[in-house]
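One protein chain omitted, others in place.
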Amino acid sequence: MKGLKIATIGGGSSYTPELVEGFIKRYDELPVRELWLVDIPEGEKKLNIVGALARRMVEKAGIPMKIHLTLDRREALKDADFVTTQIRVGLLEARIKDEQIPLKYGVIGQETNGPGGLMKGLRTIPVILDIAREMEELCPQAWMINFSNPAGMITEAVLRYSNIQKVVGLCNVPIGMRMGVAKLLDVEADRVQIDFAGLNHMVFGLHVYLDGRNITDRLLEQLTSGEKSGVTMENIVDLGWEPDFIKGLRLLPCPYHRYYYQTDKILKEEKEAAQEKGTRAEVVKQLEQDLFELYKDPDLNIKPPQLEKRGGAYYSDAACSLIHSIHNDTGDIQPVNVRNNGTIAGIPPESAVEVNCVITREGPRPLTVGELPVAVRGLVQQIKSFERVAIEAAVTGDYHQALLAMTINPLVPSDTVAKQILDEMLEAHRDHLPQFFRENRLPTT
Amino acid sequence: MKGLKIATIGGGSSYTPELVEGFIKRYDELPVRELWLVDIPEGEKKLNIVGALARRMVEKAGIPMKIHLTLDRREALKDADFVTTQIRVGLLEARIKDEQIPLKYGVIGQETNGPGGLMKGLRTIPVILDIAREMEELCPQAWMINFSNPAGMITEAVLRYSNIQKVVGLCNVPIGMRMGVAKLLDVEADRVQIDFAGLNHMVFGLHVYLDGRNITDRLLEQLTSGEKSGVTMENIVDLGWEPDFIKGLRLLPCPYHRYYYQTDKILKEEKEAAQEKGTRAEVVKQLEQDLFELYKDPDLNIKPPQLEKRGGAYYSDAACSLIHSIHNDTGDIQPVNVRNNGTIAGIPPESAVEVNCVITREGPRPLTVGELPVAVRGLVQQIKSFERVAIEAAVTGDYHQALLAMTINPLVPSDTVAKQILDEMLEAHRDHLPQFFRENRLPTT
Amino acid sequence: MKGLKIATIGGGSSYTPELVEGFIKRYDELPVRELWLVDIPEGEKKLNIVGALARRMVEKAGIPMKIHLTLDRREALKDADFVTTQIRVGLLEARIKDEQIPLKYGVIGQETNGPGGLMKGLRTIPVILDIAREMEELCPQAWMINFSNPAGMITEAVLRYSNIQKVVGLCNVPIGMRMGVAKLLDVEADRVQIDFAGLNHMVFGLHVYLDGRNITDRLLEQLTSGEKSGVTMENIVDLGWEPDFIKGLRLLPCPYHRYYYQTDKILKEEKEAAQEKGTRAEVVKQLEQDLFELYKDPDLNIKPPQLEKRGGAYYSDAACSLIHSIHNDTGDIQPVNVRNNGTIAGIPPESAVEVNCVITREGPRPLTVGELPVAVRGLVQQIKSFERVAIEAAVTGDYHQALLAMTINPLVPSDTVAKQILDEMLEAHRDHLPQFFRENRLPTT
Partner (left out) sequence: MKGLKIATIGGGSSYTPELVEGFIKRYDELPVRELWLVDIPEGEKKLNIVGALARRMVEKAGIPMKIHLTLDRREALKDADFVTTQIRVGLLEARIKDEQIPLKYGVIGQETNGPGGLMKGLRTIPVILDIAREMEELCPQAWMINFSNPAGMITEAVLRYSNIQKVVGLCNVPIGMRMGVAKLLDVEADRVQIDFAGLNHMVFGLHVYLDGRNITDRLLEQLTSGEKSGVTMENIVDLGWEPDFIKGLRLLPCPYHRYYYQTDKILKEEKEAAQEKGTRAEVVKQLEQDLFELYKDPDLNIKPPQLEKRGGAYYSDAACSLIHSIHNDTGDIQPVNVRNNGTIAGIPPESAVEVNCVITREGPRPLTVGELPVAVRGLVQQIKSFERVAIEAAVTGDYHQALLAMTINPLVPSDTVAKQILDEMLEAHRDHLPQFFRENRLPTT
């Protein structure tokens, strides 16, 4: 049958219009025959709203892409060519807890780092593994394109605990860094290349190129020169790095590195923000409601510009771009999460890393990184240790592994605080953590 | 010439009587012909006091060991068989600063971890490398037995930046852990063996054996059972680990792991102690003064029992034991700091690690460790990253490398605080950090 | 129950008297309560002869060690403390084929190297894995001490394809090298130590020590000085190495390295020997018959001195020594085949290597080797590649894997000759290679 079948798990997401737009604009080279938007019963209402918008968008574009809406995941997966996963187990309510509970203990509350990242992993991994197992049965040749967070952990969980090896984890952080550099240099983004290497939300730009020429030294000089007035490089400069620190580091950190290299500042900001305007999740929740109000408008037949403020810009477009490159064997380079296989020295072959890959019909082929710079190797290893113990806990439902993951996370100040946060969060997310509550697994306190 | 020549750099230390006692009691198998106690002019007074005591001890023992006191290091090194280094650059005054200054910024102040450990490394490494270079000239076949802190960093600096490859770093932490376990089990210490692996002050007990039988599970069960009343396992139990954390970890942490897994508690304790009785350095300073008062007593001709309270118990004895084992090719197993050479997976061959070694005439031969358990691998790598950047800074006097080391240390909360602490500490230790003040190297603020 | 139960698979071997002697002389420290000699029906006659001798030896020694003779392997394994395996699948008849068939094609015929080594592995590995599986059921805590050849391949097969991880492979080559060096230096063997590293029958002496002092340079000088008259260092000098080659190599090869570094000479020798006195197997067969004639003598109650000429001297004694060291947690160093676990760089952790180990109650603990010298690394890797493909072929019975193993073996000159030899040898050993003849697995020619 001509054209592709794509199954989008979490299809009722507010991001879906970006995905639909992405497929529409690439239709000539990436002919999507059927786009299946799948959601769970709790998301049916949103699915219908966003699905109706998607249909209007397709109709306006005048292309024969069929939009299917369903709560039957198996039907959607059957013979799919690509499966995109953009799920949020527990919805934004769960994210609110991930952000609020740690703050009560003086610990950063964030959805992909620290205690929040751990809990999100514990909730999401089992669901993604269920999808992977259904894929083994229903579409074993399909690619899973995951942009659910924590994307690195999830990619590794699929690689280690399922037979689906055609899995790629996507993130919009590298794209944002590239755009930030382009803006700073005042050039088109496609003239800038960056050697990305590290883990998801822990990725570094090792070298920066303009038109293929290594300009890392010049760029770092510019970044740390103090003459920043007028420049608005959102992703780097405004993060407020100490220039002397960057001069020692000699590479580009990503925005999430602030959680580790500016822990105290971030915590202070979070506390203030929580008081003033609620946590990020609460802000996002309001944004989402506004978006869905917009989506309901029967005259709307394009992706509304307001979506870009939502925070996950480029995510869905990155997914379309990746699918396009795989389908057309383009050989362009994209930073994605894949099996390490020796790409970064010292990380197990079986672990997921976020690195530049040549995208081919047979999937992403990573470019060799070798040893990471000495100064950042340790932190990357520490996060990888955390991720691996967290995955183990997610899969087994073992309380002690979960506590171990929480304690070794560098944002958590002690085993005692780790236990307090874990106990409260396990209880708060109880409905979405069945693996921890089987057979009275949890110890009584 | 029969008998050994030993040069002890920092001979005026209050620990020296333990060293002397160690040589005396092993004299039959380890015939020390000459013990040269070397110190700097500022330490001459103490050197004379401790030297006189040493001579009285030797006289009482009735052995022909000659004690030499000198400020001329080269004379002492000339043709030495073993060189022990137990120096404290800047004396206890410097340690007081290492402990006090970070606390002002809400950061743990400790002499071998965090900012204090960094500064101690920056002060000590150049001096040790000077000694190593003199050894290359005056006693190239000698072993350097270092128990100056930070012992791991110093061992690695000598391995990487001198031609002295016969260097061993010593620590009393493993001995303390072994004694603690023996006490808990109520058995003689020599019936207990522990598989030690990690870095200096970052060492883990991977398995514990009683009479050669692996009792790790049983021991951990006992440690976490809650029935601790009456037991006083100073180095483990009283550290107050969460039992559930230890159940997840499945190995023995060392006391210094508290700085990383109980950061908030330690900081709180330090703050309280500083208010009540001063920092540890101030307490130690008083202890030292009391000890030297004792040492002056012309009737004293043994190591006074009060020395054991000083905190560094077993250090000097460990040194004598190591020298004895090398000299006599005993083949016993001791945990020491040596070149990794693949012993611990993922650590560079050239880096120093603290692991069990068979002690032979040709030096320590490490036993293969392989991969560290996933959960601790990351932290060990992070500390090794810190150590390597710190060594680089110590050797080059590069301000940005020093700031980088400070910022990536897991006890430091941000690049900004790192810079504040570093700037104040560099200034405070200016006299002992000439490499940072050559040619106006430091950036003007 | 006091005392140990030992099961010796292949108990009817002519080596058994050495094993019995080894247990008798160590009885005080290694109280063997029951020694079960197990054999197959074809070996019953020999088993009875050797068993009767064993009983006379025990009686003469006056110790309460019970000798059991049985064809029921399961009964022997039940609750055993140690299982020694000294089997020869297909008996000496098979070895004769291993030695003769390759020679017909101008290829070295040897029982542990080249085509013969491959075929011996294919025959032996399935039987050893059967024993391992019975051990899992009947004595899961026992140690398997294997001295069946090819010992390295067999150790790795057990490590990779069974749950028995307490397995050690033994060889008498390192002992022979040590004795050879001692003889050359005219000192007692226990004053000589050698750093052994490599694979079974592919082991190198990296450094040689006399009384713990590294004398490698001096020894190599002596070995290559040309003043060899009068010296009879059977294992090294008489091998006829080119002195200039050894000067480049800077380490001790083992006798089996001749197959690789003197391929043409060995082949010539083998051809001549085969014409004059038959292959080695035929010689051994006669020796064995003579031995069994001796063993029948009802007045014989000691190990007859003629056994030492048999060629496998020290093998059984090495086994007793190893069992003694494990049982008594002696901590001495022995070269054995164990899981690599990072000991030798570049070899997979799961592979077997032959290295110096500290022998403890919990088994052998290897000493770190790190990188092998550049010049020998490649050959070791090549043999390990061969071993791994051979094991795969032995376990699966896959013809193409067997041919691949044969072709990549460095003693085989081409894929075509490999196929000819393989086809003839598979047919010749058909009765002992059931895995290759299931379901018409073999391709028709």
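Just so it is clear, A, B and C label the chains in written order, and each chain counts residues from 1 on its own.
The working rule: contacts are C-beta pairs under 8 Å (C-beta built on N, C-alpha and C of every residue); 3 or more make two chains touch, one makes a residue touch a chain.
This structure is a prediction, so every number in the text was calculated from the model and none was measured.
Note that the undisplayed chain, when the full complex is considered, contacts A, C. Note on the undisplayed chain: of the listed residues C:G3, C:G212, C:P304 or C:G346, the one touching it is C:G346.
The chain not shown here touches chain A at positions 209, 211-214, 329, 331-333, 341-343, 345, 349, 358, 360-362, 365-371. Although one chain is not displayed, chain C still touches it through residues 241-242, 244-245, 247-249, 261-265, 346, 374-379, 381-386, 388-389, 392, 398-405, 407-408, 410, 413-419, 443.
The rule is short, and it goes like this: only the chains that are shown with their structure count from here on.
If you sketch which chains touch which, the chains link end to end in a single open path, with no loop closing it. Of all chains, C has its CA centroid at the greatest distance from the CA centroid of chain A.
A separation of 54 Å divides the Cα centre of chain A from that of chain C.
Residues of chain B in contact with two or more other chains: none.
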